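Pasting a structure below so you can have a look.
What you see is the complex with one protein chain gone and the rest in place.
Right, chain A next:
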Amino acid sequence: MASNYYSRSPPPLQHPVPTHPAFIPEPPSTPISPQGYQRFTSSPPNQQYAARSQYHAPFQPIPHHSPPTMQPQPQPHIQQHIPDFAAWGVNDTTAQFGMQLGHSAVAAGQDYVQKNFGGMIPVTMLKHHFNVSNSYVIRKLQLVIFPWRHKPWTRKVRRTEAGHTEWQPPRDDINSPDLYIPLMALVTYILVSAFQTGLQERFHPQILGSSATRALVVVLLDFLFVKCGCYLLNVQGTGQVVDLIAYGGYKFVGVILTLFAGLLKLGPTLYTLVFLYAFAANALFVLRSLRSVVLPETPANVGTVNPASRKRRIGFLFLEAVLQVVYMGILVRV
């Protein structure tokens, strides 16, 4: 039986066996988003959805990496996801009209945002940084906590598409910075610091805001320092803003570990040990990650750095790594 919404008396006791999985209404497809709406959960195989025109977005990997059940099929008809309103007791034409209105409202809103704020947020770059998988997250966390034995730290470059080379997304490249872990670590840090103040009986809702501000200011200061240093030392093509922010966000992982050590009441010496270890791991991670940005290694660029400048850059890298202790010290003082 297709629908279980009988208004009459219920049928005699037979357990209804669904012939197809529960209906998931199709999100409205808008002409603005270049690849249609990406959904990474499995959808029932007999459900067809609209894949709008495939824009030649600069990042092709996202359609390639979607799970194989979601191959975007170029469809001639556009919207097939009109739910069965009649079964819910709503008049069909009214419902359709309402849906059209909703669609046009959403499209108009997106249009407005695109026109006014479209250029400000680098959406493709953000998408690239959130293109992570579970295995990547686990391995990256292991790397942040234990970076001593990792061998190749260079990011992999992707095959050139239409002539320009790009970095591989974090799914394929463990060395690629992402924004998922820093964002989650930031939120976890706020929650853990609030939890700690709660255990010490000095919680106050304002602490959430002040903790968030402190974390954001530390990330901002770190990023400004690296950017300023790169400008002063004339580092060519110094990576993207988003990459630098991502590198700066990994320190929260160590800070959270230290906070946990404090919560478990391990005693002051063990706490200091955990803090120093977290600082050392983070410093090495930052050092190795930024080395590929600051010191050119590809044979094309090696000649542009003369020895005096090279020494200065190495010194700058060490200074940045040492400053991590200051940042982590600020963050740990909940």
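Convention: contacts are C-beta pairs under 8 Å (C-beta built on N, C-alpha and C of every residue); 3 or more make two chains touch, one makes a residue touch a chain; residues count from 1.
Assume contacts and distances are computed from a predicted model.
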Protein name as given in UniProt for the chain not displayed, "Sestrin 2", "Peptidase S26 domain-containing protein", "Yos1-like protein" or "2-oxoisovalerate dehydrogenase subunit beta, mitochondrial": "Yos1-like protein"
Hidden partner chain, touching residue among A:103, A:291 or A:312: A:312
Selected from A:123, A:184 or A:233 as touching the chain missing from the view: A:233
Per the touch definition above, residue among A:94, A:124 or A:210 touching the missing chain: A:210
Touch residues of chain A, complete complex, unshown partner: 210, 213-214, 217, 231-234, 304, 312, 330
